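Report on one structure; see the data block that follows.
Only one protein chain is missing from this complex, and each of the others stays in its spot.
Chain naming follows the written order as A and B, and within any one chain the residues start at number 1.
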Amino acid sequence: MQTGVWEDVQKIRAEAPLVHNITNYVVMNSSANALLALGASPVMAHALEEVEEMTGLARALVLNIGTLAPEWVEAMLRAGRVAKRRGIPVVLDPVGAGATAYRTETARRLAADVAPTIIRGNASEIRAMAMAEAGTKGVDSMHGSEEAMEAARALATAHDCVVSVSGVVDVIVSRSATLRVANGHPMMGKVTGLGCAATAITGAFAAVNADPLRAAAHAMGMMGVCGEIAEEHARGPGSFQMHFLDALALLTDLDLSRRLRLE
Amino acid sequence: MQTGVWEDVQKIRAEAPLVHNITNYVVMNSSANALLALGASPVMAHALEEVEEMTGLARALVLNIGTLAPEWVEAMLRAGRVAKRRGIPVVLDPVGAGATAYRTETARRLAADVAPTIIRGNASEIRAMAMAEAGTKGVDSMHGSEEAMEAARALATAHDCVVSVSGVVDVIVSRSATLRVANGHPMMGKVTGLGCAATAITGAFAAVNADPLRAAAHAMGMMGVCGEIAEEHARGPGSFQMHFLDALALLTDLDLSRRLRLE
Partner (left out) sequence: MQTGVWEDVQKIRAEAPLVHNITNYVVMNSSANALLALGASPVMAHALEEVEEMTGLARALVLNIGTLAPEWVEAMLRAGRVAKRRGIPVVLDPVGAGATAYRTETARRLAADVAPTIIRGNASEIRAMAMAEAGTKGVDSMHGSEEAMEAARALATAHDCVVSVSGVVDVIVSRSATLRVANGHPMMGKVTGLGCAATAITGAFAAVNADPLRAAAHAMGMMGVCGEIAEEHARGPGSFQMHFLDALALLTDLDLSRRLRLE
């Protein structure tokens, strides 16, 4: 399985695909650095005056609602339409869906209007989106340990897309298939923007791998393996952040074959 | 005295209070990372469509005027009203008050309309706010080494709040009480956003400590001690930044009892 990840990494490093990010203020710098360290080419642009033209140059589009505002949503919708017309993958990160109605509704609207290739979030965000789809019935019907999986499957089915849920074990599902990634380290929760970096990196993998289920899983595998390597060198979250970027740039086939737990 | 700081740190680490930040673009990432390293849960949200709902979830609200614009001021006012209604602490950082009329007036307006629990800034910002309160007379009446203290006291009295002034010695005052923190290192001035991080961290301490005077002083003590530890490991401002985040995460009771100079 690790061979697939490594092939994608090599392609990203060789082709440096342009990934267009319309993302939140908090993580613009850290997402750009993660993409650069991986070998991709990030661009951030949101102005209505240029957003469609920029998407027209990109090989993947990443939409992240972390610090939302109405004009940004409009930019995401326009960029999304260009991406779909051009057939490039769109990755949606519904940051904070469930926390406020505005975020939940925006995430749902983007999913409906843009038809993302991959939705990537944590369990509570994916649950919030799935419940919004299912109406109030959804709230009652989902409980217990398999809840996130059920929600992800419901969302994948509703939008015919891949849903990638980060957690202790990452779960990546399509309508019919499931992959799991059991890599990573709790320290990753102590650095802001690593979830958003996972989304941006998912965009880079989707740019070079036509199978969105595998692209999404490979991205989470890469993230998790680099997180483990970084943690071995780090004292705390500050040094972790630095070693994580180094690990993205220095990752080898051997690191993957030793550590990757993707099935 | 250090016991109080340590108790707050333990509470923050155990409870991970949600701190809602409406802050400037420059420090969104670094403030989020400081809060995470400390053990708190940061969220950044400013859209009028969701700002009140987000404040409704938080245990503290931090308002920072560092890269101001009218719609952000409106968001701060609305969030501030929700915070006051809910009785959660509000920390205001009047970044750049005194530099432009817009900042001075906005800082004053937020102080008047929101009634922050704690105002946290450097001496010139606090002075600018106090002078704006006092009108032109204030300008002439404040000179010499005790100027910042006088200004802080005037501001604390005018708004019945705590005023926390960073400097070689930090001074934290209410209407009637004064605390001083003699920790920190000049290197802290060579990294952007450490003042803003102090404000965000003050929010986290205020979330777990009902006494705003002590919360504000404990936050500055934590900042200063971590700055000293970071400096011992750092070569320059780049490595200082990293070690500072590590220190926030790794700080022990022993570090505090050895280093804290709060009285």
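Just so it is clear, a residue touches a chain if its C-beta (ideal position, glycine included) is under 8 Å from a C-beta of that chain, and two chains touch if they have at least 3 such contacts.
From a predicted model like this one, the values you see are computed outputs, not experimental measurements.
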Checklist outcome for this item: Only one of A:Val19, A:Ala45 or A:Ala97 touches the unshown chain, namely A:Ala45
Checklist entry - Among the options A:Val9, A:Met54, A:Val181 or A:Ala198, which residue touches the chain absent from this view? => result A:Met54
Checklist entry - Of B:Ala14, B:Leu57 or B:Ala99, which sits in contact with the chain we cannot see? => result B:Ala99
Checklist entry - Which of these touches the unseen chain: A:Val19, A:Ala37, A:Ala99 or A:Ala217? => result A:Ala37
Checklist entry - For chain A, which residues touch the unseen chain? => result 25, 28-29, 32-33, 36-37, 42-47, 49-50, 53-54, 57, 241-250
Checklist outcome for this item: Where chain B meets the chain that is not shown, the residues are 24-27, 29-30, 66-70, 96, 99-103, 189-193, 234-239, 241-242
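The rule is simple: only the chains that are shown with their structure count from here on.
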Next on the checklist: Between 0 and 180 degrees and rounded to the nearest 5, what angle rotates chain A's CA atoms onto those of chain B?
Outcome noted: 120
Next on the checklist: Averaging over Cα atoms per chain, report the distance between chain A and chain B in Å.
Outcome noted: 33
